[in-house]
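One chain of protein is taken out of this complex; the other chains stay put.
Chain naming follows the written order as A, B and C, and within any one chain the residues start at number 1.
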Amino acid sequence: MYLIVRKTLTLLVGAFAASFVVFCCLAVLPGNAAEVALGTNATPDAVARLSEEFGTDRPLLTQYADWALGLLHGDFGTSYVTHEPIGPRVADRFGVTLWLVAGGMLVALLIALPAGVLSAAWHRKPRGTLLSALSQAGIAVPAFLAGLLLVYVFAVRAGALPAGGYVPLAEDPGEWARHLVLPCLSLGLVQGAALSRYVRSAVLSVQRQDYMRTARAKGARRWAALCRHGLPNAAVPVLTVLGLQLSALLVGAIVVERVFVIPGLGDLLLRAVADRDLLLIQGVVTVLVVAVLVVNLLTDVLYRVVDPRLRSR
Amino acid sequence: MTLPPRRTSALLLGCALLAGTLAGCGSGSGRQSGDALTVGLVAEPATLDFSGTDGAAIPQALLGNVYEGLVRVDQQGRIQPQLAEKYERSADGLTYTFHLRKNVKFTNGAPFTADDAVFSIDQVKTRWKLKVAQQMAVVDKAVKVNADTVAVTLKHPSNNWLYAMTSRIGAMYSRTGVGDLKNHPVGTGPFTVGSWQRGDKLILRRNADYWGVKPQLNQVSLKYFKDAGALNNAMLAGDVNVVGAVQAPETLSRFADKSRFQVIDGSSTAEVVLSMNNSRKPFIDKRVRQAVRYGIDHEALLKTARFGRGTLIGSQEAPTDPWYAGDSNRVPYDPAKAKQLVKDAGAEGTVLKMRIPNLPYAVSAAQIVKDQLAQVGLKADIEPLEFPARWLSEVFNKADYDLSIIAHSEPRDQWIFADPSYYFRYDKPAYADLLKQADAGPPQEESDRYRAALRMLSQDAAADWLYLMPNLMVADAKLQGLPVNQVGEGLEFAGVRWSGK
Amino acid sequence: MNAGPPLLEVTDLTVDSQATRLVRGVGFTVGRGERVGIIGESGSGKSLTALAALGLLDDGLRAGGSVRLAGEELDLVSASDRALSAIRGKRVGMVFQEPMSALNPVYRLGTQITEGIRLHGTRPTRRAGHEAAAELLERLKLPDPHRAARAYPHQLSGGQRQRGVLAIALANDPDLLICDEPTTALDVTVQKEITDLIVGDSEQRGTAVLFISHDLALVSSVCHRVLVMYGGRIVESGPVHRVLSAPRHPYTRALLATSDLTPGTRPRAIPGIVPAPGDLQAGCGFSNRCALADDKCAELPPLLGGAEGAVACWHHEVPGALPGVRQPSAPQAQASWERPADGEPVLSARGLTRRYPGRRVRRLGRRPTVSVLDSIDLDLYAGQRVGVVGESGAGKSTLLRLLAGLDRPSGGRVLGPGRPGGPGRGAGGLQMVFQDPMGSLDPRQRVRDIVAEPLPHRGSPAARERVLELLAAVGLPEEAAGRYPHQFSGGQRQRIAIARALAPEPAVLLADEPVSALDVSVRAQVLDLLRTATAERDTALCVISHDLGVIRYLCDTVLVLRDGKAVETGPVESVWRAPKHPYTEQLLAAVPQLVIPDGEGSEARRAP
Partner (left out) sequence: MKSRMSLTIGGALVLLLLVTALLSLVWTPHDASHIDASRQLAPPDAGHPLGTDQFGRDVLSRLMEGARITVFAGVVAVGIALLAGVPMGVVSGMSGGWLDNVVMRVSDFLLAFPALLLAILLAAVYGTGTLTAMVAIGIASAPGFARVSRAATLRVMAGEYIDAARLAGRSRTAIAVRHVVPNILDVVIVQASVSFATAVLAEAALSYLGLGTVPPTPSWGRMLQESQDLLFSTPELCLWPGLATAAAVLGLNLLGDGLRDRVDPTLEGVR
């Protein structure tokens, strides 16, 4: 328990440090929200007046302080451009990206676990090399290309699945699922291939361990020994990679969101930067950074669940 | 986490399921129930009040549908009466007298009277903060003559003002209806705002007691897409009946099926200008400017960059402008002459900073311009700038560029070349005077004077006009009455109906 | 004892990797309840023989020949994995060398034992399985068996874990127990307990045992019969007492000679190095190292002989070619070492203590500290050779690291060469030889750079000259300087490490278990080198080892450590003959003696 408290503390500090760094980076961004909002008929005094209204003329530190204080009680501030509160909008979009990333990770695991274990088990046989060659090829396909090809085959040719867009779960679960199939597939395909290589090397190294031989000597058959004794031990290295992969998935999601036109965080981020909507960017990035840090925390906790040796530290 | 706002109306949901279950390539004929229409657009309005917020999206949805002006502009660019049955211009051109239609009511029930007209005109001068309101500055005062007559006196005669009254600044507001313009606009138009889910769609309902010919459609829902690709997909899937604006002509190949789709290819008022910085070397020398015009093969550019869609123009004009000079202002492709001009000006091998907005049409056009100018001795380096932020600050405000490419979408915007502080940095008093005379002079001579001004602009090679953006739309084959040309600022649906009904 | 049909019959067993043949046709039988030992050095194929019998070879290795188990019709070598699984764990149990990694770290010990039972359904219900596990652990004398059953492997000591592995192997009361170096990684005292358990179980339940080890003394104290393997073949077999008293094969004789480390005798090292499987000559594999070899040996000698044992050598009748094991003659007096009257100690430690923060306790209180070393005093004079003995966890390596300055003490201080500027610097300086020959040399450096590293100006011709001189001193050819560590055998690498240590002419040389990772035959060479090198240079030597024989052979003074405290110190001979502290006595008693059984045919018993 003590451990969890310490971990969450470091997480919070990390999140705030991250948001401060992000704020400084954004301050460096040329052009400001008022200029963009006024567009082609921006006159200097109009810009000044609007900046004052937006509050972007205040010194940076106060702007950050206001924002940070607001964040403490869950208020992400209002975006100058769309005059809407940022919180709900980011939350809504984050939900969408979350579904996409979760779906992508599920697809990745569905591909990686069997492929990794099989290619390790057959690693002497041609089937094994074929499988690992396939996973090699899988890594080489960029996510947006996979997306384009899937759209071409399933949406255009077969017409079975929608080519893009998003239907929220609450609205219509059937449609929601159908709209998420292709994006999750294209996101998960690439990550699955990469993950399967880590699973393969983890299982390979586990196969050489002595306790596997003890298990076989007990009378357990080859496959039973691998699953019962091998996989739990292979889980630890795979978990570390899962943590890293999630941040890669978040980036991949941004690209896939654009190919399948899903209103996720990536899309919001791109628009926010174009509009120089600093508070919105700040909100999105902070949510992203916190999400990844939470994932790291989860993987840490999962370590302790899977491997008793780590429980004592 | 709050639930996402309700995204689709029951109608759309039904269609999605229908389209999904049907085998074959989205062969669903799309929903086409009696009198509803779904139009897919790209740019989403920030609010519903174009008096307070700038941007083309709000007038596109509301002008002509919800709001109406005293006068309107027809598909050929001619000014026609609307809420004013007829109007007279005084001999000295200073006073316009509008005779208002009788028994016209606002959607909040209040009658449309002269007081509302005067209130609307005064409002633009006093309350509006936007730059576009400056066009009303020429008005000295608006006076109510009687319940349905209004006299407007100008400080100096201006034909342009009358045309401006067909745009958003001419929209008539009800004195009692300006409470919540951001969300509940009150107008006299054929439609009222039914509901608006920000980020998703705006629903217009038929105005039961509309003074004019009632529209055949009882509901038009404008659905906003972030990405043109998605809009095309929705059209293919039958989610929308009209693609309001096709951005990439090459995608039209997907709507080749004549039985289901019709492609509407009208003209717009968006001139894609290859702007040259007239205030600094080498473009301060007219010969180099002319060399650029001769050095570009406009036909080839239109064919490759836009697959031939769009109109070739020679000056800051559109076919729907009464003074449109057709091909006369255009410059023939003559690379030898261009090379000679560059040599004469001693500008061979100069390196030009071509700073363009990071928009698809600009990026593809720039690559062609760079390649063609290279063959005449001008080396252009392309530098895409993030749009709108960096392009606005670097090119539009600071004019730190040699060449740029951007579409100027406002109608009748030949004025921008009269303002030396505009990013073209083009300072030609003679041109500005001609425009003023056209504006101040009698309406009959307006076109001839503008035509002369635009010819001078073209001969002086203030800039090079690559092409006029087409007004590309894709609609369900069975739809009729859609506006072909984009002339005014509004996309009017009053005349639209399903054929065979 | 081994009347009736043999329990296990192995005929012409071979094991091949892609490149070479590792086991070249091995045949033997194990009777019911009989305990058979297999002796051999690394690379002799002894472990592979056992694994091949059970079909547990790694991928890429193929077994040939036949292995038959009484009561099973099919041949174990060609049997399918499914068939073998029915036999493994039920009729045959196996114990492995590394207790640290033989148990699955993520499961509790109890679960891993009951799994063996559940796999073969020898206990009706799950609860019966658990009880059987606890009862097994109790039988194997594990303190508080219920708590041990619930514990995870990393929470148990080496001895407890090996008992766990033993429990797994014996869970279904197998007919045959195969042990592959079961106690090599354990301390002497724990080793004795485990072997007693194996022998006890075998006698009570009539379990046959196949005991594999490189330690002659250990095998002699456990087994009835013994097989000696060299280069993948059995070179000699027979009853233990016969083979030990009258070894016929030259290799067996040499092996016996090198294992006898009684002080004062010069150890007869076997010339040459232990052959890698790939480069064995045709014919008798030992011929290149055998004194009696002649061209006859080029032809493969068959394994001939009756019940009294067989031998595979053309010249085994030649009597006395190599002295057999001499009677335990009284060791001559070791040239005892006296402290020079006026001499200052080269290195001295006063009240050395080292504490570590213990495991975190649930509440947030101060973490309890565990003292690994408790106020040790030690003086080391030039030319003196001190040995530090004790079991694992006694604090030996901690002491050494503190003396070397590689670690800071929690209390007390160390005075000696290289102070205060840190270890090794300065004229005399202090150098160290490490335990793992593979780990102590940088794999990416050539030998010449490794040896020259401690010298002040490394690249200079003088340094290069010094390196060649040192290589010669440790018995390595000059051309070794240009090669990389992975091109040498374990013994050669340890010589390189010694050359490096001697390079800066240190006043003090420390050695951390210098020979424990080496084969028996090579061990003697290294010990001999250490002795002569330090004697010639009058260097002070401090060696730590858990092997009492090594300390007795090499050192003149001994310090016995137990749980961080010095329990006894003094000249080696007096401590050996008359240990004052009971712990020292217990340590000495636990060492398996290479003793000739008094009568013919009786069980080999260990002299008290």
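By our rule, contacts are C-beta pairs under 8 Å (C-beta built on N, C-alpha and C of every residue); 3 or more make two chains touch, one makes a residue touch a chain.
A quick note: this is a predicted structure, and the numbers were derived from the prediction, not measured.
For the chain that does not appear, the touching partners among the shown chains are A, B, C.
Considering the whole complex, the residue from A:90, A:118 or A:288 that touches the absent chain is A:288.
Among B:181, B:382, B:456 or B:477, only B:382 touches the chain that is left out of the view. Of the listed residues A:145, A:169, A:224 or A:302, the one in contact with the hidden chain in the full complex is A:145.
Considering the full assembly, C:434 is the residue among C:28, C:314, C:434 or C:576 that touches the omitted chain.
Only one of A:86, A:254 or A:280 touches the absent chain when the whole complex is considered: A:254. Not every partner is drawn; the one left out touches chain B at residues 229, 248, 250-251, 253-254, 297, 299-301, 303-305, 358, 363-364, 366-368, 370-372, 382-386, 389-390. Against the chain not shown here, chain A presents residues 10, 14, 17-18, 21-22, 25-26, 28-31, 123, 129, 136-137, 139-145, 148-149, 151-152, 156, 244, 247, 250-251, 254-255, 258, 266, 269-270, 273, 281, 285, 288-289, 292-293, 296. Within the complete assembly, residues 276, 401, 404, 406, 422-425, 429-432, 434-436, 438-445, 450, 453-454, 486-487, 489, 497, 500, 504 of chain C touch the chain that is not shown.
The rule is short, and it goes like this: only the chains that are shown with their structure count from here on.
Work out the mean CA point of chain B and of chain C, and you get 90 Å between them. For the pair chain A and chain B, the distance between C-alpha centroids works out to 40 Å.
The geometric centre of chain A is 52 Å away from that of chain C, both derived from CA atoms. Touching chain B in their complex are the following residues of chain A: 29-31, 35-43, 46, 81-84, 88, 91-92, 94-96, 155-157, 159, 162-165, 167-168, 170-172, 174-175, 178, 258, 261, 263, 267, 271, 273-276. Within the complex, the chain C residues that touch chain A are 54, 56, 58-60, 81-82, 85-90, 93-94, 96, 98, 101-107, 112, 115-116, 119-120, 152, 154, 165, 168-169, 171, 359-360, 364. Chain A contributes residues 2, 123-124, 208-211, 213-222, 228-229, 232-233, 306-309, 312 to its touches with chain C in the complex.
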